[in-house]
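I am attaching a structure below and will ask some questions about it afterwards.
For this view, one protein chain was removed and the others were kept in their places.
Moving on to chain A:
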Amino acid sequence: MTHGTAGLLLLADGRLPAGGYAHSGGLEAAVRTGRVRDTADLGRFLTGRATTTGATNAAFAAAACAALRGAGADAEPGEEQQTLTRLAVLDTELDARTPSPALRRVSHALGRQLLRALKAVNPHPLQQRMQQGPNHPVAFGAGAAMLGLTPVDAARGVLHESVSGPSSAVVKLMSADPFDAYRTIAELRGLLDEIAEDAAGRALDHPEDLPSYGAPLSDHLAEDHETHETRLFAS
């Protein structure tokens, strides 16, 4: 990562005003059902999240970033259409890898919000022509490319969000030391880097060949969470 670091920090910052703060990445449901009770559990939860949803999302973010790189203001019209088509295919493929309708809704809502924020934060000609509510990783990857970032950056950013979201939500959900929560992320950094490199290595694969790691229990909990009466986080 020799260039674009500042852009990546901007995009992956949980404080970027794109509505991410309203979500716990499935942690609330896991705490409520007694599956996460302490920091050790949180570590296992985050490892599971990074290696399943996180790894899949990282691959799609990297692929979306690769699809858009180079398609700037000076791109040929045909080229631009190709990029948009590829993004749409990636989006459909990711839908197919997200069995929970609740999680699909969340991902599209977050993608739409990110795109809306980036239109104001970092305007780019393709933003108006893109589908307005893509899955979050697709929006993230496209947004990364618009900031001049590379596929591995996009993968890193999405993975960072997938673990930092729950880690900052945890103190609102159970008695947890915020330092312990962030130590958990620190301990995962080797794994996260590995997953990001792997995701970037597949950025040019056919969309249908991208990975589809699943966590059926998370899907099930997400469905249940969507209709739960007293939730602090939307997901």
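Going forward, a contact is a pair of C-beta atoms (placed from the backbone, for glycine too) under 8 Å apart; a residue touches a chain by one contact, two chains touch by 3 or more; residues count from 1.
We take it that contacts and distances are computed from a predicted model.
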**Study point:** Identity of the absent chain, which is to be given by its UniProt protein name, from "ABC transporter ATP-binding protein", "Carbon monoxide dehydrogenase large chain", "Ion-translocating oxidoreductase complex subunit D" or "Urease accessory protein UreG"
**Key:** "Urease accessory protein UreG"
Check your understanding: Looking at the whole complex, which of A:L8, A:V31 or A:A117 touches the chain that is not displayed?
Key -> A:A117
Review point. Looking at A:G54, A:G133, A:P166 or A:P207, which residue reaches the missing chain?
Key: A:G133
Revision key, fill the gap. Among listed residues A:R35, A:R86, A:R105 or A:R183, the absent chain is touched only by A:R105
Exercise for review: Among A:M174, A:A215 or A:A234, choose the residue that contacts the chain missing from this document, as touch is defined above.
Suggested key: A:A234
Exercise for review: Just the residue numbers, please: which parts of chain A touch the chain that's not shown?
Suggested key: 15, 17-19, 21-23, 104-105, 108-109, 111-113, 116-117, 119-120, 128, 131-133, 172, 229-234
